[in-house]
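All protein chains but one are shown at their positions in the complex.
Now for subunit A:
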Amino acid sequence: MTEIERLIALLSRLPGLGPRSARRAALALLSEPQQRLLPLAAALGDAARAVRACTTCGNLDTSDPCRICTDPSRDRSLVCVVEGVGDLWALERAAVHRGVYQVLGGVLSALSGTGPEDLNIAPLLARIEAGGVREVILALGATVDGATTAHFLADRLATLDEAPLVSRVGQGVPMGGALDALDDGTLAAALMARRA
């Protein structure tokens, strides 16, 4: 396998890229090596060396604890539990949560065999037992696996000596969403979560 073929093969494994698009990307990189290829190679190397998982919350950052965990303006009494780093980034992008996070690294799943021991639940419990956590927000997906994980965590947190308030993100009609375009499940959830 030549260097070019190896580059294409590696690129084609990335999400959103197949062999054809990987070939186009490789050609674009190789046609301008100084402007595109070498800076990208340097950035990849730097990221591989510097980025690590935060031992406190599970976020990916160049420092451990991560910038969110060390930010003094963050409310440490408010912990938002998310499934993955992508969910954390989505909440940060929206700038709607001023507390800290806990990345579970997945949800309970009968199909994939993911059990409680496979999730980052122990760091969350340790953080709560250390004191100072007022509320835990369960921001998990509106799926059977996500809801099962949320119920499991709520039950587990309720057994703690200083059990925090456990809340969940709302479910229902999205911003700008027309009712007739929604699926039945979302409509049902929205109607059940109605408020005066």
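Simple rule for what comes next: a residue touches a chain if its C-beta (ideal position, glycine included) is under 8 Å from a C-beta of that chain, and two chains touch if they have at least 3 such contacts; residues count from 1.
Note that contacts and distances are computed from a predicted model.
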>> Can you work out the missing subunit's protein name as recorded in UniProt? Choose among "Electron transfer flavoprotein subunit beta", "DNA repair protein RecO", "3-isopropylmalate dehydratase small subunit" or "Penicillin-binding protein".
In response: "DNA repair protein RecO"
> Of A:28, A:42, A:144 or A:165, which residue touches the hidden chain?
Replying inline: A:144
> Mind pulling the subunit A residues that touch the left-out chain?
Replying inline: 15-16, 108-111, 113, 115, 142-144, 147-148, 151-152, 154-155, 171, 183-186, 188-189, 192-193
